[in-house]
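Only one protein chain is missing; all other protein chains are in place.
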Amino acid sequence: MDAATNMNNNAQATPNWDKDPVLSVEHLTMRFGGLVAVGDLSFNVGRGDITALIGPNGAGKTTVFNCVTGFYKPTEGRIVMRHGPGRQQEDVDALTDSGQRWKTTGNGAVYLLERMPDHEISHKAKVARTFQNIRLFGGMTVLENLLVAQHNPLMVASGFSIGGILGLPGYKHAQQEAIDKAVYWLEHTNLVDRADDPAADLPYGAQRRLEIARAMCTRPQLLCLDEPAAGLNPRESAELNELLKYIRDEHKVSVLLIEHDMGVVMEISDHVIVLDYGVKISDGPAEFVKNDPKVIAAYLGVDDEDEIDMPEVREDIARVSKDEQAGDAAAPAAKKKAAAKKATSKAGSTKKASAAGASGAKAATAKSSPKASAAAKPAAAKSKAAKPAPAASEVKIANAGDYPGSQPHGLRKAREGGANNLTRVKGIGPASEKKLNALGVWHFDQIAAWKKAEVQWVGSYLAFPGRIEREEWVKQARVLAKGGETEFSKRVDKGAVPSSVPGKRGAKPASKKTTGKGGKA
Amino acid sequence: MSEQKNPLLSVRGVETYYGNIVALRGVDMDVHRGEIVTMIGANGAGKSTLMMTICGDPRARNGQIVYDGVDITQMPTHEIVSLGIAQSPEGRRIFPRMTVMENLQMGAALVDPEFFDEDLAKVFKLFPRLKERISQRGGTLSGGEQQMLAIARALMSRPKLLLLDEPSLGLAPLIVKQIFDAIRELNEKEGLTVFLVEQNAFHALKLAHRGYVMVNGNVTMSGTGAELLKKEEVRAAYLEGGRH
Amino acid sequence: MAMNGSNKAVGTQPADPNSFAASVKDAATAGFLVAVLGFFFIGVRTDIAPGGLDLKMRWGAWIVSILVVFAGRLLLNLFVFKTNSPITQKFASSMPGNGRFAGAGKWMMRALFAFALILPFFFITFFPNKDRQFIDLAILIMTYIMLGWGLNIVVGLAGLLDLGYVAFYAVGAYSFALLAQYLDIGFWFALPLAGILAACWGIVLGFPVLRLRGDYLAIVTLAFGEIIRVVLLNWYEFTNGPDGISGIPKPTFFGLELKRGEGGFADFFGIAYDPIQRFIFLYYIIFVLALITNFVTMRLRRLPIGRAWEALREDEIACRSLGINTRNTKLTAFSIGAMFGGFAGSFFATRQGFISPESFTFLESAIILAIVVLGGLGSQIGVVIASIVMIGGIELLRNLGFLQQIFGSGFDPVQYRMLIFGLAMVLIMVWKPRGLISTREPSVALKEKKRIGADMVAQGEGH
């Protein structure tokens, strides 16, 4: 639980999800054989919020969902569902010790989902879900699908079938109510005309809506949606957003949704959690997350330099920048990479770019985000004509003051002879290297010169406070700056090191990069 | 290129059904020799169905598919592919309990074994990663490696026409780039004809010589990749707000 | 179901698959196949002779069988398979399609019901010489209808493949027989007990095995059926082993026995005694039992439990995500299905007056399952039609004595009946893989009930 508190540097007060979480995932770990799908993950889902769990493919999002909804038993960790306001911390702890699965409290009730079988999670804890691959009852009508969702209350009303067989009137009444409820949701999902058609007959988008309607018919307090926008066209996506807002605002249902794509969720999410390879890399309001450099790096998934090297992207950047004739041709960067990086951070700082900024220059051009595109322009211009760079100057980070400590000195470009391969420092992976470059940090001696304030600032800027000290970047850099070698740098030079960004797949050895840089500078 | 008289593949008025549900509503399209042609469209538009219909599974209920002058509409799948069509299908369909090598051997099932080593060397040059994984089981590969294997397996059959169904699906950008580069290289160096189905419209249209847009089982637009990229409708529907 | 033996003809620009030459070639292939397959069975016959086995060659029969198949296949090719205008087309167009058939289903159901209601009197009136035989057949068919309906709950609705359903039938039969033998309990008191016992067995079996999937469930249910039979067969002290239990009491009509003389049913009502009365009485008992089965099943289908069964068949994981306890849901399906099997079993015991493990072999399970599948999974009327066709058909084959006059006295049509039964199973299934009535009727509707096509309905994990 405490894990959720330290990542949000922007919020002044405790955010809603920490004050009043409907769901808390605490130190969740899920292993499949030797593979760690989710590692020590903690986050809170605020009551009445739309919370998005995003991350690249294979980040472990669906695994988290399956743990929350009971389809997987987590290897470790606690998952708390709360009915009623507040954290109810004492009750939760008491429940944990008691070995029971749930407990009614003064405020409502608390549930330990990791102890409950899947059907109880839906039935008792009131967590409903949808599936990535739609799972409707295809051979049953739309209306029947919604009645199956109301199985448990109807079962009671039918006297566990005995009253129903005898035809007692109470059941008729209950069934009519259930149908009314179904019709209500059909109206809100625009499916009422299809009520008597088999679910398998519906078009794709309608099936997605029906799945949500079906989940809502279980009267959940938390609705978990697994990629609800997948395969929807933009209009359907927009309708989905409206529906989700309606569910949140009118029914006070908290929504937790998984999305692959950042752009889709930014608009409606109150709170975004980003996973990458089973580890949480960012957590906070949408605005905060989409500007988080860690998120940007994770979303590119790999070296974004290669991305921009793709001919079609390069062309597109050039074309867009020409089309839009953005005048800002100043601040030429030595390397297109640095500029592109700057473009994203700039776009981020304007707080207007959507996923475009996040997924780098490539996306920036495709999306109609003028600021981002405009910002991308110098990058393109730069990449086209590698002009001689002006003298080094201080790199300005717009919101530098938001971070504790002080920003280290940065150079506009690497010095003569090219930048150092910063990934030779243990703890700096390709992504971090790029971010450091964007700060104007190119050389080991620059890092070696950092004082405590700088270390603190950079740590916070890179969103992993404490790590720089822990991994002794400064000390390593000192050795390397003198031309020495560390055990780690030897391995890097041999090309044997996968990227040191946590949980990241092996990036290619960075030595190639050094030569590349040297050549260009 | 599109002015050629005899397209390598021509699809005319093809209608396909799943049971009583119509998936393709009279699709017309051509692929000429040496071209990269792409079909873009949203999920469920029928792109993959078209791909599979070309290979005879499901069979077209109406219409005609002619490949290299042969009417293949009613042929069984294994005979269609023996004419030189290879497909890397939706979902990759790697044989999960076979090794990478065996998967590639399956790809070469129809080819004279004397070419095997040569072809193997070629696909390993294209995808060096597969060489490292040679004795690993298909099911244990990562998504990107599986995609490479699916394409490599298709190439092992020495196809004249390569059908690729969403090669970029769920892959990291770098791998997408590698795969698209490989496709471009094969097309440029070996004159391989490629028909590519993509949701990732941006990349696909950049890569392709020509493109078609499919909506709800109909082809609604066609043109060169660049033309389509400029079209407002295409941009609105497939480039903005969607996936990239 | 075409047996066009040659794969080679397919593809690569076939000349004309419908040409006469192609038909002959195909028929020749079929004939050749019969020559190969039949050689060791039709062409050769081994018999026990003094001092070992005697071998007899039957060239005549072998050649005749080849020629028959060749000619038959040729005719079929010419008129059905390999022609552009198959004569079956006419039948097909004149026969009601599945949709219309289903639409007519309601009327057909009513007509069938009305007929079933007056059936004994119909036969007494119109077939006074054979009435007993026909009513007996009707009782048999009705028993299978009831068993089919019971199994339909498990296989058709809940989608769990049960290959050992006959075990519950046996439990029901033996419950009544043993209760009557040891505790002297009458039919009407034993009937509910037999049902409850069978349901309990359903739960006992179901509890551990229901987490198995598909074919694993199938084999364990089959094994269970065999275990019960083997136990009944070998537990001499209790079940009398293969000798079975005889003297099982007949049901009474509110305490009146259907017997001749003083105190009997006929005597009480002052009518003349006729043994047919007992048959009529038995017929109405099974008729009412079957109606109850149907009524309960139809009611359950419209109740949450029935919808949960069908949802389970469609997608178990989705069910669990909606808060349905799938294990309990499966168990109820299993035990309710078993209960009806138990009822049918105790009726069987009282009708026969004698039971032995012989009556509860795997073949019975297979026949009941075949009735459910051939009728169309989940379809109540389908079970009725399939029972009439299959069971009625088998029994009719007993009465083909006249064929002896054609083929000579060595020809015994009765021994062919199971062969024909098996072939019919294959042919009907190939003709209609989803069964005779394959559409599904929704359990509830907002505006109108539209029947759902078979291609959308899932089969359940049990298959």
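Chains: A, B and C, in written order; residue numbering restarts at 1 for each.
Operating definition for what follows: a contact is a pair of C-beta atoms (placed from the backbone, for glycine too) under 8 Å apart; a residue touches a chain by one contact, two chains touch by 3 or more.
Methods note: contacts and distances are computed from a predicted model.
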item	value
Protein that the absent chain corresponds to, by UniProt name, given "Heme exporter protein C", "Sulfite reductase, dissimilatory-type beta subunit", "Branched-chain amino acid ABC transporter permease LivH" or "Na+/H+ antiporter subunit E"	"Branched-chain amino acid ABC transporter permease LivH"
Hidden partner chain, touching residue among C:I42, C:I305, C:A338 or C:L446	C:I42
Contact residue for the chain not shown (choose from C:A366, C:V389 or C:A445)	C:A366
Residue of A:N16, A:S42 or A:T62 in touch with the missing chain, whole complex considered	A:T62
Contacting the left-out chain in the complete assembly, out of C:A28, C:I63, C:L193 or C:I219	C:I219
Contacts of subunit C with the absent chain, listed as residue ranges	1-3, 5, 7, 33, 36-37, 39-42, 44-48, 52-53, 55, 155, 161, 208-209, 211-213, 215-216, 218-220, 222-224, 226-227, 230-231, 233-234, 317, 362-363, 366, 369-370, 373-374, 377, 415-416, 418-419, 421-426, 429-430, 433-434, 454, 459, 463
In subunit B, positions touching the absent partner	55, 57, 76-78, 81-82, 86-87, 89, 93, 95-98, 102, 105-107, 109-110, 153, 157
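Operating definition for what follows: only the chains that are shown with their structure count from here on.
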item	value
Inter-centroid spacing, subunit B versus subunit A (mean Cα positions, whole Å)	31
Gap in Å, rounded to a whole number, between the CA centres of subunit C and subunit A	57
Between subunit C and subunit B, distance of the C-alpha-averaged centres to the nearest whole Å	48
Multi-partner residues of subunit C (at least 2 other chains)	453, 456
Residue list for subunit A, restricted to those that touch at least two other chains	201
In the complex, subunit C residues that touch subunit B	10-12, 453, 455-456
Parts of subunit A lying in touch with subunit C, wherever the complex brings them together	69-71, 118-124, 128-129, 131, 135-141, 143-144, 147-152, 154-155, 158, 160-161, 164-165, 167, 171, 175, 179, 183, 192, 195-198, 200-201, 214-215, 218
Subunit C residues touching subunit A - in the complex, by the definition given at the top	296, 299-300, 302-305, 307-308, 310-311, 313-315, 317-326, 332, 440, 442-450, 452-453, 456-458
